[in-house]
Every structure is written in C-alpha cells, then in structure tokens.
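In this view, the complex is presented without one of its protein chains, the others remaining in place.
A and B label the chains in the order they appear, each numbered from 1.
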Amino acid sequence: MQQTLTLHDRDELITPLYKFDRKFWMVVAFLVAIITPGMLLYVRQLVLGLGVTDLNRPVFWGAYLVNFIFLIGISMAGTVISAVLQLLKVNWRRPITRIAESLTVFGLMTAGLQIVMDMGRPDRLVNTLLYGRLQAPLMWDIASLTLYLLTAVFALYLQLIPDIALLRDTAPTAAPEWRKKLYSILSLGWTGAKEQWRRLEKAITVVSVFIIPIGISLHTVTSWLFSTTVQPGWKSTILGPYFVVGAIFSGIGLLFIAVSLAALSSLALACSSSPSHLPVNIINTSKNTSLKLFTPIWAGSSS
Amino acid sequence: MTDWCMVIDLEKCVACQGCSIACRMENNTPVVSPEEAKNGRAIRWNDVFPLPVHFGPDQGEYPNVKMHYSTRPCMHCKNAPCVKVCPVQATFVDEEGIVRQNYDRCIGCRFCTVACPYGVRYFNWSEPQWEETLAEYRNPDQLSVNGSLEGPAVRPVGVVEKCTYCVHRLEKARARAAAEGREFRADEYVPACVQTCTGKARFFGDLDDPDSTVSQLSKSLRATHLLEDSGAHPKTLYLAEG
Partner (left out) sequence: MTKPLSRRDFLKVGGVAAGSAAALGALKNVMSAKADAVIKTAAEEKVVASTCHLCSAGCGILVRVADGKAVKLEGNPMHPVNQGALCPKGQAAPELLYNPDRLTSPMKRDRATGQLTQIQWAEAIQLTADKLNALREAGHPEQAVLMHGDTRGQMRSFLTRFMEAVGSPNVVSHESLNIAAAKLGMYLTQGIYGLPAYDLENANYVISFGANLLEAGPNPQRTISGYTFLRRGRATRGKVVVVDPRQSITASKADEWIPIIPGTDAALALGMANVIIKSGLVDADFVKNYCFGFDNFASDGERKGFRDFVLENYDPIRVEQMTGIPSTTIARLAGEFAGNGPAIAIMPGKGGLLNGGFSGVYTAMAVHMLNALVGSIESTGGVMTQRYMPCVDYPRLPSDSVAAKGMKTIRIDGAGSKFPLGRNSYQSVADQILEGASVEALFLYDANPAFETPGGKRFADAFKKVPFVVSFSSFMDESAELADLILPEPTFLERWGDDHIEGLGYPGISLYQPVIEPLYDTMNTGDFFLKVAEAMGGTVAKAFAWKSYEEVLQFRLKDIGADWELLKELGVWFNPGYRFAKRGSQHWIENVVGAERLNAPRDGYFDLYSRELNCFLGEMKKDELAKLGISQSGDGAILPHYEPTVFQGDEAQYPFMLNIITLMSLGPRSDAANMPSLQEISGMTVRETWDSWLEMNPESARKLGLVENDRVKIESPFGAISSKVKLVAGLHPDVVNMPLNQGHTAVGRYAKGRGVNGLEILNPASEPLTGLAACTNTRANVSK
C-alpha cells in the first residue's frame, strides 16, 4: 500500500531535497553566521582555558550546564510524548511525533556537546571510556544520555522508514547515485505491505515502551547529578521529580511552539505522509490543558 | 597501615597565612592576576579565612563581637565525596589515606569541585603563569605514578588540583630512606604547611600509630572536624579554641 504523490506534493516535498533554492541558502547563511562566531569563541576557550567564561569559585558550573539541563529537558518532549501517544494509539499523533522526535534527537546531541564544551580537558574525553567509574554520577549521565540518544534516533528512524522508501521510489533520475543507494539501504526494502506496516507498528510500540523509562532515568539521573553535590539548593531529594516534571512541562512547551510554527506555515501538516489533518483547535485545547495541569505541579515541586 | 593525618590547633594558629604561601611555593600553585583573584579564582590549596566568612549583624555588635580565623587544607576524607563523583578516577584515596589527584587523567568536569563540602579543590581556569623571571623559583620536583603526573610540577590548564599533604615529599623521603638503605620512619615527612607553621599549630603523622602525636591529639576533648555532618568523614582534625 505504497502511497502515490500528486505533482503538487512532489514539488513541495521532493524537489527541495535535490534543488536548493535561494531561501535554503539564506537560511544556511543565517545559521553559519550564528555558528561561526560561536565556534571561534569555543576555539578561544580551548586555547585560553575555561577562564574566558565568567565561572569562578564557588560557581564552578554555569551557562553550559544550564544549557545542558535545558536541552535535555526539552528533549523529554519528543520521544516520551510521542511514545505515550503511540501507546495510547492516538491516531493524529504522526505529524507531531516526527517533529517531537526530531526535537529530542537534536536536543540531545546539543546537550552532549554542552558537556564536552564545559570540560576543562575535552581532549581527554576518551578517559571516560578508559577509566570510567560506573559509580560516578557523571557516568550515569553519560550512559543514560547515550542510551536515550540512541533509542531516540532508533525510534525516529523506525518512524521514517516508510518516508525513506517514498524517497527511494520517487527519486528523480538525475539524482546522485549515492543518494539513491542510501535511501535504498535505509528503507530496508520497505514496500508498504500490510505485514510490514504491522511489524513496524509493533516495533514502534516496543521502542515506545523502552523509551519512557530511559527518558525518565535521564532526568532523574541528571537531577541526582546535582543532588550528589553539596551546593546549597541542590542537595535535595525533590530534585528527581522536579526535573522530570520540569522536563515534561518545558518539553511540551517547546513542542507546542514547534507545532504551532509548523501549523502556521502549514508546511508540516502538508508534508506528512499520512495526511490526517490535525485541527488547530486540538493543539489549543491540549496546550491549555497541559499548561493548567503542569504549571502547578512544577511550581509546587520547585518551591 | 599508615594513615596520614594533620591536626590543626586553632588555639595556636595565628592566621599568619604562612601555610598558604608555603604551600604555593612547594606545590607551584600560580599567582593569578588581580582581576582573576577578585573574581574568586585565586589558587591557594591551603587557605586562611575569617569565620564567619560574612560577618553579619546577627553575629554581634561592637563591642560584643568575636572574630575567628580558621585555616583549611584538604580534609582527606575517609568517605571523600570528590572521589565518589569523579567519573575517571582521577582522584582517589591511596592506601595511606591521602586523597590524591592524577593530573594527567583529570578531564576537568569540575564535578569534584562542586561536590567537595570544603571547597579545597581548585580548577585551573587558565594556563598557570609566572611572569618573566618569577618562573625560576618553581619547585623542580616531579612525582609521577604509573607515568601520570601527580607531583608539584606545573599542572596544565583545565584540570582540577588540590592539597595532597605534599605527597611528593613523602615519596622523596621514601626514596631517600631507600637510597640510604634504611627503613622509612613516619617522622621523616611533613607537608610544607606543617613545617612552616609560625604558631606550631600544625601536627602531622600517622593516625594509626597509637603513640604518634596526632593520635594522642585526636583523643583531645577539643578535637573536632570541620562540618562533621557532611557525611564525608573528614580526617584532618581541628583542636577547637578555648
């Protein structure tokens, strides 16, 4: 039951993957303009040491760690939420899960980078493998983050298999050979057969079951990472639930922002491979509900 | 088994800060620029400070005021939080009860610095520098264990460093005893701060030896630890004032 594409869809969805228009390059230029100074400043930090940050005694951890917490917080959104929706068999989940899981994967990747950037000796990162102590909270964090990232990537990949097959089948003849090959390998021989759909659904469900505890573990571990220190305000048992609730709260928040933006440009919904249109009022309703639900919980645990 | 321990008699301590500078000269801790120092980045493994650190109105008003001063090397905890949080075992308690630091392995995550209840762990925010000729006086000693730097030779930027009870002095004393073909005795080794203490307030020795000065002093009614409730089981002992 492979889908067919209208000409309009093909223009909208496939062509931009092969032909990069001005708008695309402008976005790239904009992003490069942001990243380049950042990279240069990071090189400066590498050369001069972490002294270039305004960290000091006793504030040993600063913006990098805040970013880290923020990013893994919002990464909670994606996969856990899509997993919950998957398990509850909500049928309008598809367009959301794609966005949510992308947020997770990219969020986690950036979060991992934050840790590396925060290290005084990033060149010795490999020591964590060579001499790693599993008793150390940072190692739990590394393990948990890596596992969550891998699982999230896997979940996103599973969701994407039919799409990749679509790309494989709709590739223009002028397309580079390596891309055709890549799509062919990644689509794992997807034909859209009913049995394949059944197995995929099952696999996604299994991963969803896994990913919820892994996600929760990442947030509790990160909170314990703080509560094993003796800094005032950190050394507290409430930090576990506080982080989890905070993560769900902020994660959903970010998801709403992303989905709203997508809905505004009507791009995300249009490009979904299963076009069960998500009414905007559903977004609004659930946004209100979750805000009302989570704000008191989060505020409660933080006070 | 030897269990090295320091005892500080606060009644004899006169807050002269000789220990701070003796430590600096012995262990090659750099002088940081005035701006860095004001930003709380001075590296003095052994620091002297007023207590309470921030003297507020609730601590009394003139003339009913009593300032105190304390001095603080590493506590060499038996249940050291820094060791427990280190992801790469760059810091560890050795067989003789000294919390040591492997400067070649440390990844600079600064977890130990936030975990230490006593703030004795110092991060090299920038490349340690000695202006021009000042570099001449650096201690040439270099202790390496299994090829990894642990001694007073200058630590690179980005690693955490700390008081090691001058463990290189211990190794030097051992090497000397071995070279002279005799048994090493516990009184052949004291850290630099103990040696220089103007008030003779510091004592050092083997806590496991019931006859040593430190174990005798540890039985004193004045003997106490800094933040005994920290759960870290700090070892460095204080003899309280009064």
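Quick notes on this one:
Here is the rule we go by: a contact is a pair of C-beta atoms (placed from the backbone, for glycine too) under 8 Å apart; a residue touches a chain by one contact, two chains touch by 3 or more.
As the structure is a computational prediction, the values presented were derived from the model and not from experiment.
Taking the complete complex into account, B:G151 is the one of B:G97, B:P117, B:G151 or B:P191 that touches the chain left out. Touching the chain that is not shown, out of B:A22, B:V120 or B:L207: B:A22 (per the contact rule at the top). Where subunit B meets the omitted chain, the residues involved are 9, 11-18, 20-22, 24-26, 31-32, 34, 37-38, 42, 44, 48-50, 53, 55, 57, 59-63, 65-69, 89, 92, 94, 102, 131-146, 151, 168, 171-172, 174-175, 192, 195-201, 241.
Just so we're on the same page, only the chains that are shown with their structure count from here on.
The distance from the centre of subunit A to the centre of subunit B, with each centre set as the mean of the Cα atoms, comes to 44 Å.
Against subunit B, in their complex, subunit A makes its touches with residues 48-51, 54-61, 115, 118-122, 124-125, 127-128, 130-133, 135-139, 142, 225, 228-231, 234. Contact residues of subunit B toward subunit A in the complex are 36, 39-41, 81, 84-90, 105-111, 113-117, 119, 122-127, 156-160, 230.
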